[in-house]
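Here the complex is missing one protein chain, while the rest keep their positions.
Here is chain A:
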Amino acid sequence: MSDPARNPETQGAAGGASPSMRHESAPLHVSGSAVYIDDLPEPRGLLHVVPGLSTKAHARLVSVDLDAVRAVPGVVCVLTAADIPGENQVSPVGRQDEPLLAEGEVSFYGQPIFAVVAETRGIARRAARLARIIYEERPAVLTIAQAREAGSALVWRPLVMSRGDVEAGLAAAPRRLSGQVTVGGQEHFYLEGQAALAQPGEAGEMQLWSSTQHPTETQHMVAHCLAVPSSLVTVEVRRMGGAFGGKETQANTPACLAALAAHRIGRAAKIRLDRDDDMLMTGKRHDFVVEYDVGFDDEGRILAVDMVLAARCGWSADLSGPVVDRALFHADNAYFYPDVRLRGEPLKTNTQSNTAYRGFGGPQGIVAAERVIEEIAFATGLDPLDVRLRNVYGTGTRNVTPYHMTVEDSISADIMTQLALTCEYRKRRQALREANRSSPYIRRGIALTPVKFGISFTATHYNQAGALVHVYTDGSVQVNHGGTEMGQGLHTKMVQIVLREFGLREEKVRITATTTGKVPNTSATAASSGADLNGMAVLDAVHKIKARLVKFAAEQWNVSERSVQFLPEGVQVGGQCIAFQDLTKAAYYARVSLSANGFYKTPKISWNAETGRGRPFYYFAYGAACAEVAVDLLTGENRIERVDILHDAGLSLNPAIDIGQIEGGFVQGAGWLTMEELVWDEAGHLRTHAPSTYKIPACSDRPRIFNVALLEGAPNREATIFRSKAVGEPPFVHGVAVLHAISDALASLTAYQTCPRLDAPATPEQILRTAQRLRQQAAH
């Protein structure tokens, strides 16, 4: 990391379409003056809202006695379902299966039953614990196994993808094996917990400041709960302190509770969840059990794949349908399956309603795909990298996905080959195997895994965006768009687009908070699509204003429109250079509109879930990672010793920000597959509900040697914003290399004869159990 050649600043200049501008809020971040919801000046008479949560996983509510709660001095009121003027419903997908406050029954441990509204947050927290609730417990279904055994309902239609004849393909294959892989869930652990501030206005208006990735949906939910039209509700968010999918739908409940309190009392109301409440209430990444049956030949070529992908969805649908769908969309990762059938099983359970999380099911599907590769490698004795290279999508042939989309630009083999060379994968693999023979306690492993990630919302209508750009008469510019800033640098990239198009300096362009009052009917900032969609909308708005200015300048100074150019030194109009602010002022006096909205919708895409066919993705983002780990066979402890990543960001909009997404995504992905473990007890109580018990990677868990490079000279083949590629989710998948490197280290216990079948998360305990099983297998 000390190598200056790897400094993003210097690296950026080489590959990127744009320079590595620092985050637009960086000086505010570092000085503590960047404002988050709880930092906003508090309106006079502000009330504080704290939810009261169920302590049973599944029960009928016999009685809810809140007298003691109400009796606490400083408690203003206690809200229950009966206080909701509109719908007691926050299902984001219209399923009507997610009451805001429980009514009659509770369906998971942590479900909000009531909400205390008090003069201080401390009073509300203490009062909330005084509720006397009598439950009549019902059988709770907690795990995937229990759900299957109990014949639990599905929260969504189970998607089936198929191509060819999988039964025939499996039967005809020279070799065949089957197995099962378990993949754990993951808590988002955004550092800023869920928060919202609601301020009532006149005539039923409600203004919200919410830490939400989806202001429009939050607006709709609040409007439905309050039984007012959406036009009365405005939702604003300047930035979130992290989100990762956890504030796509999960921000709605806190926002609705704050709005309900403000509506009921007529005073501003704020909710800021305590970390433990946040972790108990909100959904997480889905854990999966995937059963696979694969046919292949002696050269390791896959002939047929049959998979069932079962997910713990929790008590309501939320986004589980599309999440499980996306697991299927990525159960091929980068590999061609000649005959294939993929089936989803979105199971209802009495746990938190699992939701969006960076990758949206895709990483779970990829873990399954890579297990299949690993199985074949051990069965054939081949290097897993060779099995990967033999099965990647081809160009021209072997290029159709299980959902009948043609892969037009498969570059997985090139990326893996290039990375294997630069990081000396094969030489190191050989050396580690030698060294392991004489090391009884510490073993090392290495793995190189690819990612191919589909970019676009699979809900086609989500692939649209709006922007609003104002140019003021002093030449300063304000940019608004429908996307939200959660740390990913979206706002920075949007500013860069404006700077480049108008030829301005940074201080001239101000990006403002995202608000439903400026850009309506937006999509969630999710699916890695933020820059792709909003960037094109911003560009559209800027182009409209530029066209007007060009037309005006051409007429004013009697030159051709083609001779008007926006340059860093000013606007070139024929032979003269005019300051941008002089041009805009002149245009104003000539009554030229200096404000425009922009709009974009992604071309080419379509998807039919009924037939399992279409082109759900505009394009794919690619990459590969090579990880080397050390494993302690006595304790299962492990360390990531080296990681090399080569990632495809197209022509990067901002190489420094994109490398930040890759580094951060990798560490988050590695955390998911190693130390991050969600543990529920038999009563369905999540016992890992705080950072004291739920461990995300700390500083020393990052790879000791960490080389990240962007693929150079690889413009997006599709006409995206400046030919860049989305970069939010794909690098998360690079963590898979760590799981496989640990597995490789464990395989040394059987002299590399047996696939370790290491499940995730590979905690020290999971590793030790796997090691014990492998030793027993080796002994037989």
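Convention: a contact is a pair of C-beta atoms (placed from the backbone, for glycine too) under 8 Å apart; a residue touches a chain by one contact, two chains touch by 3 or more; residues count from 1.
Methods note: contacts and distances are computed from a predicted model.
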In UniProt, the chain not displayed here, chosen among "Xanthine dehydrogenase small subunit", "DNA polymerase IV", "Acetyl-coenzyme A carboxylase carboxyl transferase subunit alpha" or "Insulinase family protein", goes by "Xanthine dehydrogenase small subunit"
Out of A:M486, A:A531, A:A649 or A:L673, only one touches the absent chain, namely A:M486
Who touches the missing chain here, A:F114, A:F189 or A:F566? A:F189
Full-complex contact with the absent chain, from A:D165, A:D386, A:E506 or A:E637: A:E637
Given A:D276, A:D386, A:D409 or A:E506, the one touching the chain that is not displayed: A:D276
Logged for chain A, residues touching the omitted partner chain are 1-2, 7-9, 20, 22-23, 25-36, 38-39, 125-126, 129, 188-193, 239-244, 274-276, 439-442, 486-489, 630, 632, 634-639, 656-657, 659-660, 663-668, 675, 677, 679, 687-688, 690-693, 695-702, 704, 706, 763-765, 768-769, 772
